[in-house]
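Here the complex is missing one protein chain, while the rest keep their positions.
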Amino acid sequence: MIAYASAFAFAAVSAATLLTLWRLVVGPGAVDRILALDTLAINAIAVIVLAGIVWTTPLYFEAAMLFAMVGFLTTVAFCKYLMRGNVME
Amino acid sequence: MVNHWIIVPVVLPALTAVLLLFLPRESVVSRRVVSVASVLALAGISVALWGMAQQGPQAYAVGDWPAPFGIVVVLDRLSALMLLAASAIALAAVLYAIIGWDRRGAHFHTLFHFQLLGINGAFLTGDIFNLFVFFEVLLIASYGLVLHGGGAWRLKSGFQYAAVNLIASTIFLFAVGLLYGITGTLNMADLAVRVAALPAQDHALLRVGALLLFVVFAVKCALVPFHWWLPSAYSAGAAPATALFAVLTKVGAYAIIRMHTLVFAGDAAGISGTLQDLLVPAAAVTLVAGAIGVLGSRSMLQLASYSTVASMGTLLLAAAGLGAEQISAALYYLLHSCLIGAALFLLVDLVAAGRGRVADRLLPEAPVPQALMLGGLFFLCGMAMVGMPPLSGFVGKVAILDGLRGTDDAVLAWAVILGTGVLLLVGFVRAGSTVFWKAGSAVSRSDTARPAARRAGLVVAALVAGTAVLSALGGAVLEATDATAAELLDRELYIRAVAPAASSPES
Amino acid sequence: MEMLVASAIGILTGAGVYLVLRRRTLTVVVGLTLLSYGVNLFLFAMGRLTIDRPPVLTDGGAPYSDPLPQALVLTAIVISFGMTALVVVLALRGFLDTGTDDSAIREADMVRGFGPRHLGTEARKD
Amino acid sequence: MYVPLVVLIPTLGAVLPALAGRQGRAGCAAVAATASLAALTVLLSVAPAVMRGEPVGFHVPWIPQIGLALSFFVDGLGLFFAALILIMGVLVIVYGRYYLAPSDPPGRFFASLLLFQGAMLGIVLSDNIILMLVFWELTSLSSFLLIGYWNHLAESRQGARMALAITGGGGLALFAGVLLLGGIAGTYELSEIIGRADAVQSSPLFGPALALILLGAFTKSAQFPFHFWLPHAMAAPTPVSAYLHSATMVKAGIFLLARLWPVFGETEAWFLTVAPIGLATMLVGAWIAIFKDDLKAVLAYSTVSHLGLITMLLGFGTKMAAVAAVLHILNHALFKAALFMSAGIVDHETGTRSMARLGGLRRAMPVTAALAVTAAAAMAGVPLLNGFVSKEMMLESASHAVYAGQAWLVPLLATLGALFSVAYSARLAGMVFFGEERHPVDAHPHDPPAGMWLPVAVLVVPAIVLGLWPALAQPLVEVVAAAVVGGDLPEFQLALWHGLTPALGMSVAALLGGVAILVVYSPIDRIRIALPRPEAKAIFDASVRGGAAASQALVRTLQNEDLTRYALVIMLATVALGVFGFLTGPHGAGTRAMLEPSLPAVVGWGVLAVACGIAVVRHRDRLLLLLVTAVAGLVVSLTFLHFSAPDLALTQISVEVVTTILLLLALNLLPKTTPRETGAPLRMAHAGLAGASGLGAGLLAFAVLTRDYVPISDYHLAQARPGGGGTNVVNVILVDFRGYDTFGEIIVLGIAALVIFALLELSAKARRAAGWAARAPSYRTGSAHPIMLVVTTRLLLPLVLTAGVYIFLRGHNLPGGGFIAGIVVGIAFIMQYVASGYAWADERFHFDPQRMIAAGVLLAGLTGVGSWAFGHPFLTSTHGHVHIPLIGDVELASVLLFDLGVFLVVVGTVLLALATIAAVESIGDRRPADDRPAAGERRPIPARPVRIEEEERV
Amino acid sequence: MTAALFPHPLLSATIAVVWILLANEPTPGAIVLAMIVGVAVPKFTSVYWPDRPRVRNPRMIAEYLLVVLWDIVVSNVQVARLVLFRRPEDLQSCFVVVPIELESPEAVTVLAGTITMTPGTLTVDHDPVRRTLLVHCLHAPDPDEVVASIIARYESRLRSIFR
Partner (left out) sequence: MSPGEMNPLAELAVSALLVAGGTFLLIGSYALVKLPDTLQRLHGPTKSTTLGVGSVLIASMLYFLFAEGTTSIHELLITLFLFLTAPVAANLVAKAHMRNRAPKSNPTDQLPG
C-alpha cells in the first residue's frame, strides 16, 4: 500500500514541479518567479523525504534540512534585493 | 626512513604565508624578514633536493597511503630542477619586492608564498588531480598578485586572465575526469601503466583526454593561439609578481614534458605522434608571433611579455621532439628564459619607475635616470633574449639547434629560430636606443641618486650574472639537463619508484 | 538514465559556454558557474551512476557507489566557489573603476595601461 | 700556452678604463694602450715560432655538448691579423687621446675600444669556430656601442642601429653556417675542418653552409649589396672609423674568407659567387667615392671598394691571387688608416669635412698635407708606393680570370675599378690640399700636436718603404699566404718591376683614365645625378619602420584585449581537438548495463533544461539569469542526491546559496540589464559552438557511463574504516586519503577571501567609494529590516549553529564534515547580515575572518606536520577509541583537527567575502537618497561603516 | 551565575532538544553533548538576541499552539477548495488592516506568522507607527469578520502570553 501511496506522492510532486516550472517560465514578474523558486525548493524537500522513505535510509535527512534552510535564505535574499537593492543593508 | 625534505617545498611556503597573516599589518620589517628568510631557506632546500634527486626518482606517500590510492609526491631530477629555478627566481623577486613594491597592497608576501607553494606543489606532485589543485592554488594567488597595486587596467586584464584560466581549469577537469573514467586511476605512474594496457576500444577517448590536457597546458604556457592573456596580464602584474610569473608559464611546459614522457610515452594510442604534429607548428607560430610582438611593441612591458612568448615558442619547438637531446636543450633554455625573463620584467619596472607618466612606453620623452646602469643592463638582457653570445641565450640556442639537427622538422625549426633572431634583435635595438639614447640621456649624466633604484638594479644585475654563469658553466648545466632528460625517457625508473603495486589494473 | 545525465551535462556545458561568450563580465561569471556545474556533474558521472548506494559504510551495505569522483567533485565545487567569488568581486571592481562592465579592454585603457606606476589613479568615465 | 692571454688581456682589460674614467682622457688612454701593448708583447713572444711555420695552439673544453671549446691557435694568418689589430689599436688609442673632447666620457670610449679589440683578436685567433662566432657577435655589439658613442646625435644612433642590424643579422646566418659546417665536418676545430675539406665539399649540405657563411662574411665586410651600412657607421668618432671601419672589423669578413679558403677556395661555387660580388663591390664603392663631398664618406666608400677588391682576389681561388690579397690587406691597412687619421686632423683643425669648403691646406698644415697626399697616392696605386705593388698583382690575377666564358670581362672591370680609385684619390688630395686656400673663416688650421700626426707618420713611412722595396714584405707574406691556402705556395717574388706585363698596361690605363675622369668630372656628375640612385639607407630605414608598424598593427588587431574572442578561440580549439582526437582513434561502444529513467529524474531534467534555456535566451535580464542559475544549482544538487552522493548534494546546495547572495550583492551595483551587443549571425555562431561543446561533453559522458572500468576506489571503500577510522568514505578520502588535495583546496579558498578583501579594502580606501555608492539603485521602499525576518532569524541562528556543530561532528561517519558545516555556520551568520543589516551584524561578530582563515590553514598544516614527529609522512592520520564517562566509547580521529581547519577556513572565507562587499555597499547606504554625490566628488570614508538608522530597528 | 550560564534558559532547552532530534537517538552520550551544546550555543549567540521577551502563562501557550495547529489544517482544506473549485474571478480578495496592541517584536512576529499560516490570510506589512498589520485575504466576503476573528483568536491570547 505504501508503495502505491509513495508512487502517487512522487507523481503528485512531479506534477506540482511542472506546474511551478510553468510559473517560473511565464512569470510575469520577478516576484512570481521568486515564488516559483521557493516552491520548487519545497517540492525538492518533499522528493527527498519521499526518497528517504522509499529507500528506507536516513542518509538524506540533512539534505532535506539544508534545502529548507537554503530555500528560505534564497527567497529572502531575492526579495530583499527587489525591495532594497542591497541584500545586506 | 621517509625523506620528509621532499614535501618541505610545499609545507614551508604554506606555513610562512600563514605566519605572515598573523603578523600585524604595520610591522613591514618583520614581514620582510620572515618572507626573505623563508625564500632563502627554500632555495637552500631546493639545492639539497637536487642533490638527493641524483639517486634517481623517490616517492613520498602523503598521508602514508600507498600509491596509487593516496597522493604521492615525487622527487626526480626534473622536479628538482624546476624547484631550483623557481626558488632562484623567487629569491630575486622577493628581494626586489622588499624595496617597496610590497607596500602597495594588502598581503603581498602572503600571496607570494602561496603562489610559490602552488608552483612547487605542481612540480612535485605525482597525481593528476592534485596537479589540478595546485594549478588552481598558483593561479588564484597569481590573480591576487596581478591585482596587487590596483588600478583600472589591472582589474580588467585581471578579469580576463582569471576568466581565461577558469575556462582552462574547466577543460582540465573534463580531461582528468575522462582519464579516470576509462583508466580508473589518478596516480600518474599508475596511469602510465594502465594507459599502456588500455584496450584499443578506449583509445579514442584516451586521445580526447590527452588532447584536452594539451589545450590546458598550452593555455598555461601561452602557446599561440592561447597566448592572448599573457601580454596584458603580465603588463598589469606587479613587477616582482611578473618576475615570478616567468616560472608560471614554465609550469605548463613542465606539465607537457611530464605527461608525455611518463603517461602518454611510448606512443600510447599514437598520442606522442599527434603531440609532435600539433606542437611543432604551434611552437613555431608562437615564436614568430612573439618576435613580431617584440618588434611591434609600444612599451617595454609589451616587449618583455612578447619576448617571454617567443622564448616559450623556442622552448617548445625544442621539446616537441621529446628526444633526449631535445629535452635536455629545452630544459637548459628553460632555465635561461626563467632568469632572463625575470630580469627583464624587473628591469622594465625599474626604468618605468624613473620616467614618471611616460613610464615604460617606447617614447623618447622622459630621460632615464641612471641611464648608464639601466641601459647597460637592458643591453645585456637584450643580448641574452636575442641569443647573442656569450650569455646563456646563445648556448641555449646552439644546444637547441644541435638537438634538432637531423629531425624531420630541423629545417623549419632552424629557419624560424634564426629568422626570428633578426626580428628580436631589431626590436630590442629599437626599444633600447629609443629609451636609453634618444630620450636625452644627457639629463641622466647629472644623476639624481636613487639608492633604492640602485639596490633594485643589483637584483637585476644578479639575475643577468646568473645567465652569464649559466653559460660559463654551460658544460656542467648541460650535463645536468642531459641526465634529467635521460631519466625522463626511462619512465620505468619513475614508475618503480612510485608504485610497485601499480603494475596492473587488478592491483 | 545515463542518457538523461549525459544530456544534462551537455545542456549545462552548452549554456555555460554560450554565456561565457557574451561580452559582459557578470554574464561571463554566470556562464562560468553553469560551466562548473556541468563539469562537476561530468566528473561525478565518471564514477558511473548508482542509485541508493551512498558510500557510507553499513553492514551489508555493499556494493557502494564510487566515492573517489565524489571526493574530487567536492574539491572541485569548493575551488570553483572560491574562484567564482573572486571573479565576481573582480567584475564588480572593474565596473566601479572603469564605469563599464564590458569585459574587453579599450584602446584608451591599453595605452594608459602599460606602465605600472600610474594605473591606479585613473578611472575611465564613460 | 699564453695565446689566450692575447685575447683575454684586452677583453678583461676593458674594465680598467671604465674604472679609470675619473682620471680623464690621459689616464684612460694610458691604461688602454698598456693593455694593448701587453697583449702585443705576448703575441710577439710566439711570433718566431709561427714565422718558422710552427703554429701555436691552445685547447681547453668549455661546453663539449655543443662542441664549444676555448681553443686558440696562432698561424701566419692569425699572427698577421692579430698584430695588425694590436698595432693599429695602439696608434688609434694614442690618436684618440688627443681627438676626444674633454666633454666626451673617456671611460666608456676606451672600454668599448678594448672590448672590441679583444673580440677582434678572438675572431682571428680562435681555432674553434663556435668560439669564433662568439667573438664575431661581440665585435658587432661592441662596434654598436662605439658607433653610438655620441648617442645624442641622431645619425650616430641610426648608424649604430643599422650596423648592428646588418652585421648582427649576418652573424645569425654565419651562426647557421658554422653549425652546418661543424655538423658536416664532425668537428668545430678549424685546424681539423681544413683537413676534411674533401668531405665537406662532397656533402649535400655544402651549398647551404657556404651560402650562409658567405652571407655572414659579406655583411661584416660591407660587400655589395650590404655595403650601405659602412658609410653611415662613419658617424662614429674618427678614431673608431679608422680602427673598425678600415683596419680591422670590416676585415673580419675578409679574414673569414681567407680562413676558410682551404675548405671552399678551390670550388666552382666559391669562384662563381665570391669573385663577382667582390668585383661589383669594388666598382660600386669606387664609383660612389668619386662623387662624395664628405672626406670621411669618400674614405668610407673607398674602403668598401678596396674590401671588394680583396674579396675578389680571394674569390679567384688561385694561390697567387691569395698572395695578392694578403699583400693588399697589409697595404690597405697602412694607407687607409693614415688617411682616416689625416681626415680627422683636418676635421679637428678646420671644423669641417666638406671638401667643397676646403682647399690649399698644404700651406697651413704642411706635415699633415705631406702625409695625407702620400697615403692618397698609395691608395691610387702610384708607383714607388706600396699600393702600386699589390694593385699590380691584383690586375695580374684578374687578367687570367675567365668568368662566364668571357676572358675580357673581369680584366676590363678590374681595370675600371682601379681607374675609379685613381680618380677619387686624386680628387681628394687635390681638393683638400691644393688650389687656393679655403676653409671656414673662424678656423685657424695648423699642424696638430705630434701626438696626432705621429701615428699617421708611423703608418705612412712603411707604406713608402714597402713601395720601394716590396721584397721586405716577402717573408711575412709567404707565411701568411701559406696559412691562407693551407699548403705550399708557388714560387713568387715581390718586386717593383715585373717587366712589360698586361698588368702594367692596365695600371697605366687606370692612372691615365683616372685623371681623365677628373677632367670631365662635372658632365659625368650631371649624368650621375640624372640617373636614379637607390638610397640604401632610406630603403633600410623604411623597411625597419614598415616592419615595426606592420607588426604593431598586427599585434593591435590580434591582441585586441577582447575576452570574448579569447574564449572563442580556446573553445573552438578544444572542440576541434576533441573531435580530431576522437575520430583518429579506435572506439568501441561500452557494454555496461544502463539504469531505468525514473519520473522524478525526467522532471528534474526538464526543469534543468528549461532553466538553462531561459538562461541562454533571456540572459540580458540579469536578475532572471541569477534566478534560473539558482534553479539549475538546485537540480544539480538533487542529481547528486539521486545518484548516491549526499555529501555532494549538501555541498552543492549550500555553496549555491552563498554564490547567489554574492551575485545579488554585486548585481546591486552593476547594471541590471545587458544591452544587446552581438548581431544575430555572431550569436548564431556562438550558439553553434556552445551546442558543439555541449554535445561533445554529453557524448563523452555517455561513452564513459556505458562502459566498465576498474577503479582504485575499491581500496578506499575497504580501508576507510580500518585505515581511516570513518564510515563516510567520501569524507575519509577528503580528510585522509586525499587530504593533500583538501589542504590545497582550503588554501585556494583562503587566498580567494584574502584577494577579495584586498580588492575591496583598496576600494574602501579609494575616494571613489562614495562615487560608487551613487551607482546603487535609488529606490528605497518598505523597511530594510522587516520585523518578522529579524525576529525569526534571531531564533534560527542558534538552531542552525547547532545543526552546524552536529554536521561537523558526524561528518567522518555520515554525510557532512568540516566543509559543509562551515558553510552552514556561515549561512547562519549571513542570515543575520541579511535580516538585520551589515552594520548591526558586523558589530556583533567578534572574530577576525582573516585570522580564522589563517588559523584554519595553520591547524590543517600543523596536523599534517605533526605526523613527522612520529616519523610518518605529512598528513598521516591516527585514530582510536576513547572512553569518556557517560558519553561512552567515542572514536576520535586526528583528521578531526584537520577537518576543523577546513571548517574555520570555510567560515572565514564565506563571511569575509560577503561581509566585505556588504561593507562597501553600506558605505553607499549611509547617504540619504537626495544628496548623492556626483561620481568623482570626494567624501571621506570612515574605517568602519556606521550603523543604519531604521524605523523598524528592534 | 545561572543568568550568566543560561542567558536564555528556554532557548537552551530548545537547543538541547534539537540536538537530540538531530542525533536521532536519546543515548546518554547524546544527552550530555546536548546539554553542553545547549549551554554553549545560546551563550555564544546571545549578543544577536538582545532584550528577549518575558514569556509566561504556559497553559495559554499550549492552548494557542493547539488552536493554530487546528486552524492550519482547516485553512488548508478551505484554500484547497477555493483553489480547486472556485473560478478566479469569483474570488473576493482584499486587504484588511488589523490594529494590534502587542508590544514586543517577538509577539508581533508570532501573530503575523500565525495569520499567514491560517485561513486565507497573509500578512503583507507591519506599520510600527500606527501599530497595524496589513493583511491580504484570499477570499473574504466580510473583511471586518476577518479582523475580528484574528484579534479574538490570536491577538488576545498572545497578549496574555507576552505580558
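Letters A, B, C, D and E name the chains as they come in the text, with residue numbers starting at 1 for each one.
Basically, contacts are C-beta pairs under 8 Å (C-beta built on N, C-alpha and C of every residue); 3 or more make two chains touch, one makes a residue touch a chain.
As the structure is a prediction and not an experimental result, all values here were calculated from the model.
Shown chains touched by the hidden one, complex as a whole: A, D, E. Checked against the hidden chain, the listed residues D:Thr187, D:Thr673 or D:Thr706 yield one contact partner: D:Thr673. Of the listed positions E:Met60, E:Met117 or E:Ile151, the one in contact with the omitted chain in the full complex is E:Met117. Residues 1-6, 8-13, 15-17, 19-20, 22-23, 28-32, 34-36, 38-39, 42-43, 45-46, 49-50, 52-56, 58, 61, 64-65, 68-69, 71-72, 75-76, 78-80, 82-83 are the ones on chain A that touch the missing chain. Interface residues of chain E facing the missing partner chain: 18, 21-22, 24-25, 72-73, 75-76, 79-80, 83-84, 88-89, 91, 93, 112-117, 120, 122-125, 136, 138.
Residues of chain D in contact with the chain left out of this view: 618, 620-621, 623-624, 672-673, 777-779, 781-782, 786, 788-789, 792, 795-796, 799.
One rule holds for everything that comes next: only the chains that are shown with their structure count from here on.
If you take chain B and chain E together, the chains in touch with both are D. Steps from chain A to chain C, minimised over paths through touching chains, total 1.
Overall, the chain located most centrally, as judged by its C-alpha mean against the mean of all protein C-alpha atoms, is B.
Using mean Cα coordinates as chain centres, the one most removed from chain A is D. Ranked by how far their CA centres sit from the centre of chain E, the chains are topped by D. Remark: among chain pairs D-E and A-D, A-D carries the greater number of C-beta contacts. Shared interface positions of chain C, i.e. residues touching 2 or more other chains, are given as 20, 28, 39-40, 42, 45-46, 52, 54, 56, 68, 72, 75, 79, 82-83, 86, 90-91, 93, 97, 103, 105, 109-110, 123.
Contact with two or more other chains is made by residues 129, 133, 136, 140, 143, 147, 150, 156-157, 159-160, 163, 167, 174, 178, 180-181, 186, 232, 298, 302 of chain B. In summary, the structure contains touching chain pairs A-C, A-D, B-C, B-D, C-D, D-E. Residue ranges on chain C touching chain A, taken from their complex, read 52, 54, 56. Contact residues on chain C toward chain D in their complex (touch as defined above): 1-24, 26-30, 33-34, 37-42, 44-58, 62, 64-68, 70-75, 77-79, 81-86, 88-93, 95-97, 99, 101, 103-106, 109-110, 123, 125.
By the touch criterion stated above, chain D contacts chain E in their complex at residues 782, 786-788, 790-792, 794-795, 797-799, 801-803, 805-806, 832, 841, 844, 846, 884, 886-888, 890, 951-952, 954.
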